[in-house]
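Just passing along the structure, written as structure tokens.
Here the complex is missing a single protein chain, while all its other protein chains stay put.
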Amino acid sequence: MSDAKKFLYVNRKAPYGTIYALESLEVVLIAAAFEQDVSLAFLDDGVFQLTRDQSTDAIGVKNFSPTFRALGDYEVTKLFVEKESLDERGLDPSDLQEIVWEDEEEDWEEKPSIRIVSRAEMADIMADQDVVLSF
Amino acid sequence: MAYQVNGSTIEADEEGYIVNLDDWSKELAAEIAKAESVEMTENHWKVIDFLRKYYDEFQLAPAVRVLVKNAKKKLGAEIGNSKTLEEMFPKGAAKQGCKIAGLPKPTGCV
Amino acid sequence: MKLGIVVSEGPYTHQAADTAYHFAKAALDKGHEVPRVFFYHDGVNVATRLSVPPQDERHIQKNWTALAAANDIDMVVCIAAAQRRGILDENEAKRQGKDASNLAEGFRISGLGQLIEMGIECDRMVMFGD
Partner (left out) sequence: MSTLHTVNKSPFGDGALSSCIAHCKAGDGVLLIEDGVYGALAGSAISEAVVACSADVAFYRLEGDVAARGLPGAKLIRQVKPVGYDGFVDLVTEYDRTQSWL
């Protein structure tokens, strides 16, 4: 992994109103095959992508929120969510769906993929990347 | 193109993927497999069942390496290895498996 | 330096495809390489050859086609995004059973892997969108 680049996928938009969230997820699923160091950032309205209980039957649009739970299978295990963005929107980490990955090295122990970080930590994460893609 | 199942016609695209995912049934899967020259064994059905459950849970047809990894865990190493899966589905376990399982056509993204 | 460019918004509605074009030109003028431009989201609509803007407006697709031809730029249109929005080359039109194709010269349809590859191989990547 030493020559792997660090890729950060920045999600700042809410789902369904526009297609960016869905097409961002499609990029991440493909990116996972390239053995780079992949992280996802959710801030501003992007935190709305991860809320529980999304049900799209009435709007006739595909519900892609369950797909986030498959990311662990794709070895995408770092989903950074900004605490201030949640706070500003009256959300709490418990309003987000649970997303886990199985650690092969620890007997497939399930570990949380969502990591709540402060705005300052998010800035550090952004500054630590080789490539930043925004959606 | 189309498949005939129990006297009804099921619409499919040029490559044999069914157009309406709700049309899927085991009888239809058997017809698709026949058209693909895949002889369905018990193990084939296990993989098809796994693919449908995976799609139900995640709204996603798994990439082939994810299929192999999960099949190993859920169905055992005997089926869950890329060599066996390739032999079972010569045109690609993810691609051909998904076609028979009635999942969306992969967009061919990589 | 190798500069990769992503255009992720549609032409005419949004300025992104224009800004990206001026940026690419300026980069090439300065002697940098622009090996690839990747079109995603509504950005794939830049690649239709059926666009007919009024004569007193810029022709975004033709500008890109000319720039790419003169500078050997690989212009890649994301297949998944293109299929949703009805941008097809001849092969795809046949594969999908459609009666026409509309991909302009100089563009090619390929997968998202080309975007990741560009990120790996370029020294910098710049995204233009909304």
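We just call them A, B and C in the order they show up, numbering each chain from 1.
To be clear about the criterion, contacts are C-beta pairs under 8 Å (C-beta built on N, C-alpha and C of every residue); 3 or more make two chains touch, one makes a residue touch a chain.
Because the structure is predicted, anything quoted here is derived from the model rather than measured.
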Touched by the hidden chain, which of the shown chains?
A, C
Among A:L40, A:L79 or A:V131, which residue is in contact with the omitted chain in the full complex?
A:V131
Option touching the unshown chain, where C:A27, C:V46 or C:I60 are the choices
C:A27
Which chain C residues would touch the chain omitted from the figure, given the whole complex?
1, 3, 8, 15-16, 19, 22-23, 25-27, 29-30, 32, 123-130
Which residues does chain A use to touch the chain missing from this display?
10, 12, 20, 43-44, 119, 122-123, 126-132, 134-135
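Assume only the chains that are shown with their structure count from here on.
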Rounded Å distance, chain A centre to chain C centre (Cα mean)
27
Residues touching two or more other chains, restricted to chain C: which are they?
80, 111-113
For chain A, residue numbers touching 2 or more other chains are 26, 30, 33
Please output the residues of chain A touching chain C within their complex, sorted ascending.
5, 7, 19-20, 23, 26-27, 30-31, 33-34, 36, 130-131, 133-135
Within their complex, chain A touches chain B through residues 26, 29-30, 32-33, 62-64, 66-67, 69-70, 73-74, 108
Contacting residues of chain C [partner chain B, same complex]
78-80, 83, 94-97, 111-113
